[in-house]
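The structure that follows is given in the form of structure tokens.
Shown here: the complex without one of its protein chains, the others still in place.
Per-chain numbering from 1; labels A and B assigned in written order.
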Amino acid sequence: MAQIASLTLYHNDEARPIIDAIIADNPGIRVMNIPGAVKLDCDGSLTVNRSSVEARLGRSWEPQELQLVLISMAGNLDEDDDHFTLSWRH
Amino acid sequence: MTVQIKTLDYEPKRHTFGHIARRFGDKPASRYQEATLDVQATANFHYKPLYEPEFWQYDQNKTAVKMADWYKPLDPRQYYYATYNIARANMNQAVERSFAFVEERGLLDKLAAAARANLQRGLLPLRHLHWGANMNMTEICQRGYGTAVTAPCIFSSGDHLGMAQIVSRIGLALDGQTGASLDAAKAVWMTDPAWQGVRKLIEDTFVERDWFQLYVAQTLAVNGVIFDLAYKLSDAAWADGATTVAMLTEFMSDWRAEESRWSDSVIKTVAAESPDNKALTSRWAKHWIDRAVEAAKPLSAALLGDNGAAAEAAGEATRARAATLGLTL
Partner (left out) sequence: MTAKKLGLKQRYAHMTRGLDWETTYQPMDKVFPYDTFEGIKIRDWSQWEDPFRLTMDAYWKFQAEKERKLYAVLDAFAQNNGQTNLSDGRYVNVVKLFLTGISPEEYQAHRGFAFAGRHLRGVGPRVAAQMQSLDELRHVQTQIHTISHYNKYFDGIGEFPHMHDRVWYLSVPKSFFDDARTAGPFEYMIAIGFAFEYLLTNLLFVPFMSGAAYNGDMSTVTFGFSAQSDESRHMTLGIEVIKFLLEQHPDNLPIVQKWVDKWFWRGHRMLGLVAMMMDYMLPKKVMSWKEAWDIYFTEAGGSLFQDLARYGLKVPKYADVATAEAEHISHQNWAVFYQYTHAAAFHTWMPDKEHLDWLSEKYPNTFDKYYRPRWEMWAQMEKDGKRFYNMALPQLCNTCQIPMAYTEPGDPTTIAFRESRFNGDTYHFCSDGCKDIFDGEPEKFAQSWLPVHQIFQGACGGPTVPDVLNWYRLNNGADNLDYVGSPDEKLWNQWMAGAVKAAG
């Protein structure tokens, strides 16, 4: 069975540019909408790139700010200044 | 079509929870009250702790002082999680501005060597003392009784961790972000004779089992004598850096003025409960203040060349503070 890396975010204005960035940067992503939230699933790994989010937001954005719209996640986390990655790789 | 506006009757059936209403009557209660009063479980526990089977996990017998109601020692700041965090986020904005100001102007780089050496020896090791204070406040939070006292303790441990990190940032600003100053400060903390009394003092508090005695030791003696000596009475040691240090440690001054309003009022309330409580808290205060003064003397002698006079002065101020709380030393 494929191991699923997953992020669940608020479905609101603040999160939308981040959701768009994730969908653009993670080919094969599966999107599940539930009231108030959106669950994004990828086989193996899922990355949020700072630059992609900044391009959509039009301001500087730190991956730590993801916490403001984050609801849940699955996978081992690697977070640095330019990305927030969940994966089952080692 | 005409618009008809009718006000529906949304008269509440009750204004607050039963346990709050039994204390104050059924009227609207503050968010502090609802978030705090009677929140901790008090009865019908299931299992004795594997690590300490002589007590329940919440047990009034973990201290020798007795209160008819542990929800009497309230927090005059009325902090609950949201108000606490918002207050600290605001204080921290000032910290950010100060660091930016000092770093842009290179104020720490311009310091004379003597001032830098004293900061290295006298200020940076405080990060470890804050960490020790953090351990104690976390311990009181887990071991204490009643949310009124224990919730502000976890706020206080967050504060000490935050202050340890501000001290660390001062070190990084001094050493060009290499961390070398922090390693050096740890060596000072572990071996410099000026600090050994303080380190022994805080290590001895780590093994204190009576949580309210620990509360007195930490908030009255360690905060009042050692931290006040370091942040209030040591300007002379920082020489030409005194103003810069004052800016970078403004958080500590604000925190100390604010937290002591709470910690003093808790001690005052507990001591006022009974002659026994008064005798116990007085004895604990005397013991730990005396020890803190002895511990601080070599530090003040080393930093200020005063033979320990500043340590004595911090001790006198703390004894006077204890007296205003109703303690007899």
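In this section, a residue touches a chain if its C-beta (ideal position, glycine included) is under 8 Å from a C-beta of that chain, and two chains touch if they have at least 3 such contacts.
If you're wondering where the values come from, they're calculated on a predicted model, not measured in any experiment.
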Neighbouring displayed chains - absent chain, whole complex: A, B
Of B:A68, B:V207 or B:A257, the one touching the omitted chain in the full complex: B:V207
Residue of B:D75, B:E139 or B:E259 in touch with the missing chain, whole complex considered: B:E139
Absent chain, residues of chain A that touch it: 1, 3-6, 8, 10, 34-37, 39, 64-65, 67-81, 88
Where the unshown chain meets chain B, residue by residue: 4-6, 8-10, 12-19, 21, 31, 34-35, 38-51, 57-58, 80-82, 85-86, 88-90, 92, 95-96, 103, 106, 109, 127-128, 131, 134-135, 138-139, 141-142, 147, 150-151, 153-155, 157-158, 161-162, 164-165, 168-169, 172-173, 176-177, 179, 182-183, 186, 189-190, 199-200, 203-204, 206-207
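Everything that follows uses one rule, which is that only the chains that are shown with their structure count from here on.
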Chain A and chain B: spacing of chain centres that average the CA atoms, whole Å: 38
